[in-house]
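All protein chains but one are shown at their positions in the complex.
Labels for the chains are A, B, C, D and E, by order of writing; each one numbers its residues from 1.
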Amino acid sequence: MRPSGRATDELRELSFTRNYTVHAEGSVLVAFGNTKVLCTASVEEGVPRFLKGKGQGWLTAEYGMLPRSTHTRSGREASRGKQGGRTLEIQRLIGRSLRAAVDLSKLGERTIYLDCDVLQADGGTRTASISGACVALVDAFTHLLETKKIKDDPLNGLVGAVSVGVYKDTPVLDLDYAEDSNAGTDMNVVMTQQGGFIEIQGSAEGAPFTREQSDTLLGLAEKGINEIIKAQQDALGW
Amino acid sequence: MRPSGRATDELRELSFTRNYTVHAEGSVLVAFGNTKVLCTASVEEGVPRFLKGKGQGWLTAEYGMLPRSTHTRSGREASRGKQGGRTLEIQRLIGRSLRAAVDLSKLGERTIYLDCDVLQADGGTRTASISGACVALVDAFTHLLETKKIKDDPLNGLVGAVSVGVYKDTPVLDLDYAEDSNAGTDMNVVMTQQGGFIEIQGSAEGAPFTREQSDTLLGLAEKGINEIIKAQQDALGW
Amino acid sequence: MRPSGRATDELRELSFTRNYTVHAEGSVLVAFGNTKVLCTASVEEGVPRFLKGKGQGWLTAEYGMLPRSTHTRSGREASRGKQGGRTLEIQRLIGRSLRAAVDLSKLGERTIYLDCDVLQADGGTRTASISGACVALVDAFTHLLETKKIKDDPLNGLVGAVSVGVYKDTPVLDLDYAEDSNAGTDMNVVMTQQGGFIEIQGSAEGAPFTREQSDTLLGLAEKGINEIIKAQQDALGW
Amino acid sequence: MRPSGRATDELRELSFTRNYTVHAEGSVLVAFGNTKVLCTASVEEGVPRFLKGKGQGWLTAEYGMLPRSTHTRSGREASRGKQGGRTLEIQRLIGRSLRAAVDLSKLGERTIYLDCDVLQADGGTRTASISGACVALVDAFTHLLETKKIKDDPLNGLVGAVSVGVYKDTPVLDLDYAEDSNAGTDMNVVMTQQGGFIEIQGSAEGAPFTREQSDTLLGLAEKGINEIIKAQQDALGW
Amino acid sequence: MRPSGRATDELRELSFTRNYTVHAEGSVLVAFGNTKVLCTASVEEGVPRFLKGKGQGWLTAEYGMLPRSTHTRSGREASRGKQGGRTLEIQRLIGRSLRAAVDLSKLGERTIYLDCDVLQADGGTRTASISGACVALVDAFTHLLETKKIKDDPLNGLVGAVSVGVYKDTPVLDLDYAEDSNAGTDMNVVMTQQGGFIEIQGSAEGAPFTREQSDTLLGLAEKGINEIIKAQQDALGW
Partner (left out) sequence: MRPSGRATDELRELSFTRNYTVHAEGSVLVAFGNTKVLCTASVEEGVPRFLKGKGQGWLTAEYGMLPRSTHTRSGREASRGKQGGRTLEIQRLIGRSLRAAVDLSKLGERTIYLDCDVLQADGGTRTASISGACVALVDAFTHLLETKKIKDDPLNGLVGAVSVGVYKDTPVLDLDYAEDSNAGTDMNVVMTQQGGFIEIQGSAEGAPFTREQSDTLLGLAEKGINEIIKAQQDALGW
């Protein structure tokens, strides 16, 4: 039934390639099927003004799509002179999700920048970004621990994310672009390693959805995120 | 237990004042307790370029807060030269929610602009905006029907929205600012008159939330939105 | 002769509603007939850089029109990414006019922000803004005196403003939109309670005006501002 | 009494150098003493959208100061990414003043751009700009008439402008920077060759001014503009 | 002598990975040692306004660095709201260089966008971009020929680019970051397959350079570009 031939509760092929680039403290190329996002974690000394002197750290995220990561070219945001609403919404989601994974008081007055740049898009770029950025973040924490800049690991636990949706009246897991662009309902879910929810963002693109459908979608998401977090652990050698 | 003394499933006092200003086709001052938003619906001939010649209409929303609608003054976005991420996120939500209430093919090549300007903020401005804008939209459609610009009412049904959240470990309905700024989890829900879900946006501000909590919150939201839609109907004299 | 049936030297119905919103130190809805502007005065500790350490305060103003305060919707300045020339011109005028009403040396190193947001426009929004902002300013000073942040009232005296113009060759007081959009000459006048002039801005939209006409217009303005200042005093319970 | 030793009703040395640069249809360097402004009039085919098809022309003005035209360097507006409020206010004044000098219906669907760029500032740059731009405008009209693009001269008559003000309690004509920066009241006046007023913009920088002072200032302005218009006529060889 | 141990006339390891991403008509990851740039060529129907109706095509380039492609993170241009001078300078150079490689009259009214996004920077990003974009361009032309959108190949010949410079008083080929940041003189050279020069941009960072040094540098560049063009040909299977 699905364009890709996958079962309704089947993820696309997942991979997390660590150390994809050389300069960042954490650098991961995450692939959810054909969706490929380069996620880097950069550590900078200092915090934004509203946190100065409070002895804690900060984490923020930025998101971008290369102009031709998509089927047809989209204008470069740097050249248009501003980031669009979708971009800002996504990078706020990534930042919020990963701040939930971190005990900022263990970071010292440092800022972590998570940059998620989409090299190739095929649906689910925001959930791939969150999942990949989490691995990059772990590598950055390891770097801080190994260089003795911090003593305690600030990580509360891994965080994973996936999209689910109603495609041709059937709830399915991990929508690719062919499904996403036709889905009646689209839901992005972020969860912790411990099974708690960080974010649920469900949206009816066409007909409204029922509470029952919402429930089924959350069940699919739980299953998918469970597998994603296992893949993160494998990639980290845990 | 609640700062306002309300029951956990009790809305704030609601009001929809129609014809609040004279120029717009629909103009509603919505109050959710101390949260007051002026919602206008403006009709313009023509549609954005991507819809030209398709014989259908469009609906879009813009949101703003007056600088001193809040406890401390926030900088004017017009003067800072751009709308912030929160603003863009909210106006995208308002637009998406109300497009779900409308059959755009019955609108002709016209655009409806919904402007939601917060005069006074006390939590829940985005859900008040959606609920108020829906009434303004109905008035604009009535205007189009009465002036014979359209034949069939494009409204699929009313749309209401409310915030729910976990405050001091207890799920509560319709958070005011005192609750919202301390809530562990915050969820905005948009539903149709027919009881379908249009949007669910739940976010753990502190500890992750459980599937059970999510379920309770959705139940509270259903109850609240039911009452909001009744108040809309009363205001419209239906 | 006037579209509204008013005498040539007759103001529109005036009202100043204090405490219109709850958060600002001063909050006044001013109505000059159908022109309605929400004026808030916000007090912030600190002054702009060019005044730091000089032991005096500062006062500045910002002006905006809600998109559908006008007959047809005008684009939102925040969304277009800049304030237009008319907006900047008006807010500079408001700030200059009210700085003339204040002894900034009695304010301490504080900044007063006057925000004038037009909810509904029917001509004369800038003069209504100045007149309303002055009442909001008095309330903010009262707040500062009552909370013992300052000892001496910084107010030099009330300030009022009105527009006058030549409509169908006749000088008239307090132009509404129907007159303003057809006026040959338009003059905005700002005066103090003591009868001194702060600003005169007269502009020939069509034929040039004579020195005699200018003189008659100033006489009308004096009469009108006198009444406006009385109405301010009534609203303040003086 | 005046820093320059001038009589209270004495203008600075005036000059209008035509054809100062080679490309523009009109190009005039105007000097009011040490204030030097390059004013060019450029003719372009076509009008702004709001005038298309109405068979009339348009005239608009832009104003700028070279960064080091002033005592201390001011940031370049192009580099800061926007024109300041003062700049916009001045260019709106220049445009309005010179539109009053022109019968736009005789221009055809053409736009005149008046660019006033201050090479050296010593007070009165806006009134020098208006006076100089008027001469450049006449040259542009001559060019249009000579090249047979238009039949009738669109000029209604010359327009001149000057600043007057109250310096050390004495009304004086044509303030230079030393006076302007200390003046209690500053008034810019624009008049036609026929003696009509186009603009009066008076502003109390310190103490309010009286109706009597306003009257004296207008008298000084009339005298000064009379002389400025004579100098324009001399420069034009009329 | 060189930090990398290379001979003075030795290039870094070169690679051109075609079809690096799936959506673009041409997509090449070019590596000059540790410098890695993703170059895509996108074909769009239509040309900029200044070329409409002239029956020819257009080619333009955009350049960007991912925030953490560099040793320390640099701010995202999309988020700062504008492209810096260096970025604009580089993308103008890339566009100019590759327009020299193309007969635009054979392209029809189409626009080629070359996007060069630096994934990892180690000196020479602009010359790697030009060299990689040329291969992507060839793939885009092949696509247009195979889909019969054009009849004749618009390529005039391959174009290659390299940087040369004076490092520790010695002219060297293909500077990496360690050399570039200490080089006395830096020269970027672009040449055609036929051995003609398209661009020479030499800049003394410290002491001026002599005509003799310039000559030696051009010789090194010729040798290097020769090898780069051979590598392009190998990658293309020519």
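In this section, contacts are C-beta pairs under 8 Å (C-beta built on N, C-alpha and C of every residue); 3 or more make two chains touch, one makes a residue touch a chain.
Predicted model only: the values in this text are computed from it and were never measured.
Considering the complete complex, the chain that is not shown touches D, E. Note on the undisplayed chain: of the listed residues E:Pro3, E:Gly55, E:Gly75 or E:Gly196, the one touching it is E:Gly196.
Residue in contact with the omitted chain (choice from E:Glu44, E:Glu89, E:Asp152 or E:Asp234): E:Glu89.
For the chain left out of this panel, the touching residue among A:Gly81, A:Gly108 or A:Gly219 is A:Gly81. Note that of D:Lys52, D:His71, D:Lys149 or D:Lys168, the residue touching the chain absent from this view is D:His71. Within the complete assembly, residues 82, 84-86, 88-89, 91-92, 96, 100, 187, 191-192, 194, 196-204, 207-211, 214-215, 218, 222 of subunit E touch the chain that is not shown. Within the entire complex, the positions of subunit D that touch the omitted partner chain are 21-24, 27, 34, 36, 38, 40, 42, 44, 62, 64, 66-73, 76-79, 81-83, 87, 113, 115, 117, 119-121.
Definition applied: only the chains that are shown with their structure count from here on.
In this assembly, the chain whose C-alpha centre lies farthest from subunit E is C. Rounded to a multiple of 5, the C-alpha superposition of subunit B onto subunit D involves a rotation of 120 degrees.
The two sequence copies subunit A and subunit E touch through a face in which the numbers common to both exceed half of the numbers used overall. Once the centre of each chain is set as its mean CA position, subunit C and subunit E turn out to be 59 Å apart. One inter-chain figure worth recording: subunit A and subunit B are separated by 28 Å, centre to centre, where each centre is the mean of the chain's CA atoms. Chain centres here are Cα averages; for subunit B and subunit C they lie 32 Å apart. Counting partner chains per residue, subunit B has residues 81-82 touching two or more of them. Shown here, the protein chains touch in a chain-like sequence that does not close on itself.
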